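For reference, the structure I am asking about is given below.
Removed from the display is one protein chain of the complex; every other protein chain stays in position.
The letters A, B and C name the chains in turn, as written, and every chain counts its residues from 1.
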């Protein structure tokens, strides 16, 4: 078990493929075919393309606020791919790669960042919770979902995400502790992208690693190179399998970097050096994986460029649909607060409709 | 430094004097004279006597709810004695031994459990915060006080208490983390008395020890036999000295046992076996310390019985004062919400006074 | 039928709900082994096992937050908060998620959960054990808020709450947990959430109250009846959504309105009711609609708390002034 070697206090970080796309720990490479790895790379590429498109659209004033995830694709696609079909995903708010891989439509994602509640309404059967904006809150939901699975005697596993900033919230510790006490089949993935808006990881906690926070709850943890798809897949698979067999929760720290801004409202040059970003650029999870696949002979720069364009066009087409859909129905703002609209709410709605009609005539 | 040997993950518990009152680690005995140890023993005895008296009075219907601390005296008096005159104490709610030793009048304590707000108003210069009933909240105050000391360049240290149950609150983790980040001169003492009302320590967390929660915040910690006055004094002194010199926070787990009920509203036989209590009885911190002092020839059973009676009478006399003081002034209920009573509050007060007067005539 | 007090009625109702529906789970601090500090859950762990009735660590945010997850994943959680004064750590979960998940997901994720807690004071308890949270919860769009005043109502309302597909805050007036017993049918029945109850019809003045205070109002009614003042008394039962129609109909008839509540006066629930009366019965008003409420102070410790709470005398006094306006 990986935990033995890469546990919270081992001072080791699990890396299978190095920064040049060379496999360093062949015995740890998960048993997927080259074709399957290629598919996961494509999932990362789609994520990157959709991300870039969103940023571009935002600059054009067509998308609202957007939280880019460039640089974090492996930390998202790896675990998503390691999940079983029946498993639950409980995201924070920056997990595009995981959403898409777990079956959330890109259109839904774009609707969200476009400012439409339907962006949190997923297709039937997609076991993903909506974005949780208040940092730290979602991990409780994940634990509760996992507890319910145990109580019902089902073997679904729940995977949840949180940021490095999120690990300072009391909610994070409480949730780890609950998960430990109830032996909940849940995997916590901390995307340590080194920043919480402008606050660096060093200012967030004196702990040397974030994974060592698992010790407080008495649960296992593992520190992983979050930009290594192989390592992220392997660690997540290990934790998910263990959870499914009744082994309880695991904390995974995905050590990565937010290459872009916090959101489109943020200007990272105010709080970090370009040189720091430049150091992380070559560690880009896509570059590595592409190098690996090209080396393996199953992919080429040409194919890559073409697919990237294709995804970009696809993303644009999806966004056009979102734009065409326009604003939500007025009634929708009132309709979903309760199963049945209470009298006072109906009255507020109807009076407003009357007002709008009066205004129109 | 003790932390080296008894740190969070060493699996060792600091014990200097064993359960029979025999010193096992002479080199670790803090440098106090026999007379000074005797004084600390007396402080524990006073605590025990005041506790017993409160329980007795409560059974007579004269005291309201009371939270006994029998069995936890060493965990309270030890650290209180290790503090400097200028240091702050931020209690939870079961720290009678610490309050008394830090200069809180027994009368004030009794006023509190008698249901009078003056029980949270201490004599001038007593640097103790009132009881914090909402579990976990007080540790933030302690960190803030300590941060202020640093900011002002003063070298006061803050000591704060929390229970084993309290370590599950998000507040506890947040506070440890803040303390670490700001290198705050604060010492957290977890009184692990094995229960949070009916919930046993084992159900509170999967962590093997509570002190290992320090790891999450990257701060030092030490597990201590909470019924050993020598060990509690030594650990606290070590941590306080380090904090005063700029070494930052420490977490101390005082491993102890609540020999009595949670409060006078609680019936512990509902959730624990008598045999368990019986096992802990001989570990009583007073028994041990008394044995030590008698062995040393500075104390005797006779003196002990006499002093215990004396303290009991003293406590009763203090309580009579409390009873005689009667109910608080009506105006006091309104007067202290703000520096100046706002108009609406004054009106509410005056109307009520009018009502009362009207009723009387 | 059996004689039950409020707490035994709640215990009986939880038992019934758990027996009928496997998805009902009950948890909180001291809820399992001990059966709750007020003994609302006594016997349930023994009967239904540790999977369905259990103790949690001391963490209210986690209690409510995990209840959300359980509700998402097919259970009907009934979480206990030990006292209303300890629910604040869970406010983030309650406001940000409990109340909003349905709307956020446009109806896709519903949260059939109940959060129970002892509510209000008058039990000579320590600080924070006496808080009234009507306004806080009432002001949050997306929550239903219920306060029963009798064992019979508690059963019917709690069963309705557990079966409701939306989250319900169930506030139990701790002062009357054991105050009196009442015949409560063993069988299944529900009382609709959102409906007030006219406890006593009358012609001169409408009084609205709920929870423990209803019983003081009923005593005040006796005093005033002798003086020839005929009150119409309404037990609100649901704080949100408020049953406006029942109240407004009543005030249109009586022309006078008094609301009696334990919570602090300013921004309290009385303000909402008075405003509803203004909105629905302004032209019928013969006297200023009036609130008899807690002072705007922190609830005093036991030695002073009797000043805070309204008794029948004070209530009668307040109502009398409005009746004679």
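Methods note: a residue touches a chain if its C-beta (ideal position, glycine included) is under 8 Å from a C-beta of that chain, and two chains touch if they have at least 3 such contacts.
The shown structure was predicted, so the numbers you read here are calculated from the model rather than taken from an experiment.
Chemist: Touch partners of the unshown chain, restricted to the chains that are shown, please.
Modeler: A, B, C
Chemist: Which is it among B:81, B:142, B:199 or B:322 that touches the chain not included here?
Modeler: Answer from the full complex: B:142 touches the omitted chain.
Chemist: With respect to the chain omitted from the figure, which of B:120, B:200 or B:265 is a touching residue?
Modeler: Final answer for the missing-chain contact: B:120.
Chemist: Just name the one of C:41, C:240 or C:317 that touches the chain not displayed here.
Modeler: The missing chain is touched by C:240.
Chemist: Among B:84, B:246, B:282 or B:342, single out the residue that touches the unshown chain.
Modeler: Of these options, the touching residue for the absent chain is B:342.
Chemist: Even though one chain is hidden, which residues of subunit C still touch it in the full complex?
Modeler: Residues of subunit C in touch with the missing chain: 61, 85, 88-89, 91-92, 95-96, 99-100, 103-104, 127-128, 135-136, 138-139, 141-142, 240-242, 263-264, 266-272, 274-275, 278-279, 282, 285, 287-291, 295-298.
Chemist: In the complete complex, which positions of subunit B touch the hidden chain?
Modeler: With respect to the unshown chain, the touching residues of subunit B are 88, 90, 117-118, 120-122, 129-130, 132-134, 137, 139-152, 156, 158, 170-171, 174-175, 177-178, 181, 332, 335-339, 342-345.
Chemist: Over the whole complex, note the residues of subunit A touching the chain we left out.
Modeler: On the subunit A side, contact with the omitted chain comes from 64-65, 114-117, 119, 133-136, 165-166, 168-171, 196-199, 203-205, 265-266, 270-271, 327-328, 330, 332-334, 337, 344-345, 348-349, 352, 355, 359.
Criterion: only the chains that are shown with their structure count from here on.
Chemist: Measuring centre to centre with C-alpha atoms, which chain is farthest from subunit A?
Modeler: Relative to subunit A, the chain with the farthest C-alpha centre is B.
Chemist: Compute the distance, rounded to whole Å, between the mean C-alpha positions of subunit B and subunit C.
Modeler: That pair's centroid distance is 36 Å.
Chemist: Centre to centre, by mean C-alpha position, how many angstrom separate subunit A and subunit B?
Modeler: 44
Chemist: With centres defined as the mean C-alpha position, give me the subunit A-subunit C separation in Å.
Modeler: 40
Chemist: Could you check subunit B for residues that touch two or more other chains and list them?
Modeler: 168-171, 203-205
Chemist: Could you say which residues in subunit C touch two or more other chains, in rising order?
Modeler: 57, 59, 61-62, 89
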